[in-house]
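Let me begin by presenting the structure, written as structure tokens, before commenting on it.
Just one protein chain is left out here, and the rest sit where they should.
We call the chains A and B, going by the order they appear; numbering starts again at 1 in every chain.
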């Protein structure tokens, strides 16, 4: 049952991340297939790298056709209804924050299940959350937004840490810890957007 | 025997993809070693990522010295005879289309051999075909040509699908299916170049 629960969270995250990938693809004037590739990459690359690094081969998001189907539907939606999706910028940011939280906790949980230690599980939870966005931006030759955006990676780190520490230190049950970690990540990220929270920016010498 | 056949196809694909990598390296004024790295990356990165994702470690193109030898020869040829190779642009496009078909079917076949399911095998066949070109372009900080170029990734997908579906649904023999898949990919790609076939391009709102 807890597996079903995690897979459902994962598929929801897949949809919202694919939306963000397709949006970037459309802005860079890729062709339809390029947009679908970017949807799939944004939705799955974090999890694929995580799976390669814990030895869970072949990766779940290649074996299970639902990831490809859902990311392609999101890509087609953005490709043919781009103006409508852009108008929904605020909802999209909210979905993206939700996807970040979902991937952080499902990624950390899968790493633990494959025998990773707590530090690896936290880092791979964060990577599951931010890796797709990094791949998306690298593929259009941009500096990944996650490296400069308000509390993005840190929110994923916090969500993954809640799940991993709750499991390791208190042997807590999976579902509430996953929900709590995802919610913490989601809230941190939304608060950062609304309130303009951010980390200090590097000031190179020429300033 | 069918292994020898697949390896021979793979080495031919290695040569033509290394030519494309070296050509991009020369255009970006890399030094000799940088050109050789780009040759090797364009020729092998697709297969290396595929091998990492199916657990076939260490990857064949690192273990077998012929991949390095052939890609280096192609790189030296382009580095010292760049003008002649550029004059052969049409032949190079034809070789590239052939390499795409060869890698798509050998990649899909190897994924099947390591126990991947049909969807994974098709996707990894495509990735074997397009991954090297993606790595090549990311390494020179460009948007990968495969995301915008006429029917490139789709041709690889079709070639891989012929092999995988033929093997899974009809239990067909390897050599004719590989030849058929590679030929389909090659023909689709050449037709797309000659006839200017392409997919619709995304139109961002400011148009």
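The rule is simple: a residue touches a chain if its C-beta (ideal position, glycine included) is under 8 Å from a C-beta of that chain, and two chains touch if they have at least 3 such contacts.
If you're wondering where the values come from, they're calculated on a predicted model, not measured in any experiment.
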| item | value |
| --- | --- |
| Options B:38, B:123 or B:185, residue touching the unrepresented chain | B:38 |
| Residue among B:57, B:93 or B:187 that touches the chain left out of view | B:57 |
| Options B:17, B:79, B:103 or B:186, residue touching the unrepresented chain | B:79 |
| Touch residues of chain A, complete complex, unshown partner | 52-55, 111, 114, 116-117, 119-120, 123-124, 134, 138, 141-144, 146-148, 153-154, 198-205 |
| Positions on chain B where the hidden chain makes contact | 25-35, 37-38, 48, 51-52, 55, 57-59, 62-65, 68, 79, 82-83, 86, 138-141 |
